[in-house]
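Could you have a look at this structure, given as structure tokens, before my questions?
Removed from the display is one protein chain of the complex; every other protein chain stays in position.
Let's turn to subunit A:
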Amino acid sequence: MIQINKLSKKYKGADDFSVCDLDLAIDEGEIFGLLGPNGAGKTTLISMLSSLLKPTSGHFTIDGLNYKEHKNQLKQLIGIVPQEYALYPSLTAYENLMYFGSMYGLKGQSLKNDINAHLETMGLSKFAHKKIKSFSGGMKRRINLISSILHKPKVLFLDEPTVGVDVQSKNVIMAYLKELNTLGTTIIYTSHHLNEAEQFCTRVGIIDHGTLVCIGKPKELIAQEENAEHLEEVFLAKTGKALRDHA
């Protein structure tokens, strides 16, 4: 589904590459976890795959479509759940969803039905006509997710979708993502919650300093690492224990 070849990104004025000569292939129907410490290059990679950033070199295709030649088709094919709540606070949940759905060319009763169905699944029906600014973090995260899947994308990118949410909201979000995956959506997901990734992902890639340091199924990676019982131990073994503060 996603084929990445020698993809690199170096920001203007930066000394090092944020993503460096990265090769990666993600199959259709996978839930791929992109893990790594702060500044490892996860968000940069997702931003390039979702047409927000221009790669410095290399190329990638999604479902056979090249980002340079099929920008708009690609945008129609993918969904992006950004780290921040990308919603209008003074609009209601319903108005936000109607607007972002319309941006994918969706309209009419079918869009309204889809919105109502998603709100119902996410437990937000009774808040449909409340303004986003009155929502809790967990509620905003759920609306953020719905905004990105109304057009039924083949590939869904999620950049830390459960940051700052309570356990209940997290469970609802993760269950919903699983359901989407069973319906055929390929999911690429970044997170610092390694336990969550271990449970959720079919395959993970640990990225550090812009390069993949290991890739595989969570259980295989744990088995390969000496004395490791969880993905967290694999993660620390591969990326080290040094703090990754950067400004």
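We take it that a contact is a pair of C-beta atoms (placed from the backbone, for glycine too) under 8 Å apart; a residue touches a chain by one contact, two chains touch by 3 or more; residues count from 1.
Keep in mind that, in the parts below, contacts and distances are computed from a predicted model.
Per the UniProt record, the absent chain's protein name among "Germination protein YpeB", "Cytochrome bc1 complex cytochrome b subunit", "NADH-quinone oxidoreductase subunit H" or "ABC transporter permease" is "ABC transporter permease".
The chain that is not drawn here is touched, among residues A:32, A:100, A:135 or A:189, by A:100. The chain not shown here is touched by just one of A:33, A:82 or A:218, and that residue is A:82.
Contact with the omitted chain, checked across A:6, A:54, A:217 or A:230, is made by A:54.
Those residues of subunit A that touch the chain absent from the view are 50-54, 67, 71-72, 75-76, 78, 80, 82, 84-91, 95, 98-100, 102-105, 107, 131, 147-148.
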